[in-house]
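One protein chain omitted, others in place.
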Amino acid sequence: MSSERWNELADIKEELAARDWFPGTSGNLSIKVSSDPLTFLVTASGKDKRKRTDEDFLLVNELGLAVEETHLKPSAETLLHTEIYQNTDAGCSLHIHTLDNNLISDLYGDQGFITFKGQELIKAFGIWDEGGEITLPIIKNYAEIPKLAKELANQITPHIKGVLIRNHGITVWGRTGFEAKKHLEAFEFLCSFHLRQLQYKHLIKGGIGNGNVTFS
Amino acid sequence: MSSERWNELADIKEELAARDWFPGTSGNLSIKVSSDPLTFLVTASGKDKRKRTDEDFLLVNELGLAVEETHLKPSAETLLHTEIYQNTDAGCSLHIHTLDNNLISDLYGDQGFITFKGQELIKAFGIWDEGGEITLPIIKNYAEIPKLAKELANQITPHIKGVLIRNHGITVWGRTGFEAKKHLEAFEFLCSFHLRQLQYKHLIKGGIGNGNVTFS
Amino acid sequence: MSSERWNELADIKEELAARDWFPGTSGNLSIKVSSDPLTFLVTASGKDKRKRTDEDFLLVNELGLAVEETHLKPSAETLLHTEIYQNTDAGCSLHIHTLDNNLISDLYGDQGFITFKGQELIKAFGIWDEGGEITLPIIKNYAEIPKLAKELANQITPHIKGVLIRNHGITVWGRTGFEAKKHLEAFEFLCSFHLRQLQYKHLIKGGIGNGNVTFS
Partner (left out) sequence: MSSERWNELADIKEELAARDWFPGTSGNLSIKVSSDPLTFLVTASGKDKRKRTDEDFLLVNELGLAVEETHLKPSAETLLHTEIYQNTDAGCSLHIHTLDNNLISDLYGDQGFITFKGQELIKAFGIWDEGGEITLPIIKNYAEIPKLAKELANQITPHIKGVLIRNHGITVWGRTGFEAKKHLEAFEFLCSFHLRQLQYKHLIKGGIGNGNVTFS
């Protein structure tokens, strides 16, 4: 049954809510319950994510439709989660808005990606090389969700574990809830750290994140 | 009776206090109890908003006067809440000071408004268009409360759900406590995000929030 | 007896500790127990201020010496508290270090004072005029505590309710614990807000805090 998955997702929601990572009821979360056929628990639409209730999630299928009769509506962005499960090894998918992931998505939106390198936190993605790097895609934010879901599907790189949506937060996944949260925290750190580096850019020689940054 | 409303408002107060959104005992909150005649619960003056007591709120009428005999004094700014209830569909009204809403109110105070656009969070106000925008008025901060209340009444745009008072925080409303809180969090995010964009302005081509920001 | 005062001070300590306002065991707090002769509870030296124990405070006299036999040592800066009680109407005195009060103390240290104006939060000090202002003195940080205490005594302006010590935090007082905390939060907000204004200074015409700031 899905009660263990339910509690796992409820714990993650509680932790992210405590960090204020769901401003204005934004954000949505899901966790896979079965693979064949695909079913997953997803946040119900329009709830206060700081509260823990038995109406926080509902079970949906690969079309993003409720599997059981319910008065609850799945999150408007449920199709994004469907694409994640159909195109990766994800067991859990998290979508949140923060000031910093949003700003990175905007600053590098035209370029279509952001590359992080030379940071220890990159090891959170299983990249252990000295000077390893990771490139996170940034997609356009279409108001129409099926169009946005299709764009997301096109840009997913399974081993990257995340996609930025321009001015619309980040979507991150992992094989488990624990792993998804680890990836989310690591991307947040990398986004925030990059912005901090940009603030001190005028004090730095030789480029940001190139491994021989110099203070003059 | 008003005990359900009382608890709803007490929960909101507790959550906003945990974010330190009432510095120096500033800020005040209210929730409507009846429409005809208008009565609402409003924060008592001079209390520590981090504590939850049965003297946190008192019931007042459309003149901002206590409906029942009490030693409590309504917040000095109760008349602002009266204007909100008389000029909008509000069921709850929240007034708080943060560094970021205050700074936006100051930077754009002469202009008299601030426009946010191109942000997903704008959907919190029921604006679903791609590239939707919202313009928040900024009014002068008169020390005399009846004068300030009148100025507020003149500047209320019911569907905007908020007004900035220059160097004196933001006033936000919604049909319910939940909706008021959603609007408040969304405006805070938009104010903070705009300030973050200004910090990186020198790295941006083509203007802030115009939908084609470029990193060079 | 002093048990009510003890609990009042312990509550304040807990709240300030939750904000991380005692980095590296810095900071010290006191609350007056009797006026004639002067006795007050003061934080014991070298304790973890995040824990609540019955060894957090000890009762001292006007010389800063323990009134009862104890193995506890009063805070090394107890003499600063003595000066506050002897030169003002204080019933409680709080000394903390934050990044922002420290930075203000450093940026304006040579000038010897910082003036805040045009901010609603100034009303926390009982200044209700439109465009009211408050000037906070900044004193030198002498390593020798008796010398620092004397310097503090010379710079106390009773109605200002606070003194910055250069690169050594802020000391704030009030007639009660509640009032001292209110003053502390208001000064913190004013320090932080001033620093935020300086960050956006290049976008502002006509000077900071002069009531006609303009965004261009």
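Letters A, B and C mark the chains in the order given here, with residues in each chain numbered from 1 onward.
In this text, a residue touches a chain if its C-beta (ideal position, glycine included) is under 8 Å from a C-beta of that chain, and two chains touch if they have at least 3 such contacts.
Keep in mind it's a predicted model, so treat the numbers as computed, not measured.
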| query | Taking the complete complex into account, which shown chains does the hidden chain touch? | reply | A, C
| request: Using the touch definition up top, pick the residue from C:109, C:162 or C:177 that touches the left-out chain. | output: C:109
| query | So that we can see where the missing chain sits, which residues of chain A does it touch? | reply | 15, 19, 118-121, 124, 128-130, 178, 181-183, 185-186, 188-189, 192-193, 196-197, 199-200, 203-204, 212-215
| In the whole complex, what residues of chain C lie against the chain that is missing from view? | 20, 23-26, 48, 50, 97, 99-100, 102-103, 106-111, 141-143, 165, 167-169, 195, 198-199
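We adopt the following convention: only the chains that are shown with their structure count from here on.
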| note | Once chain B is disregarded, what remains connected by touching is A | C
| field | Residue list for chain A, restricted to those that touch at least two other chains | value | none
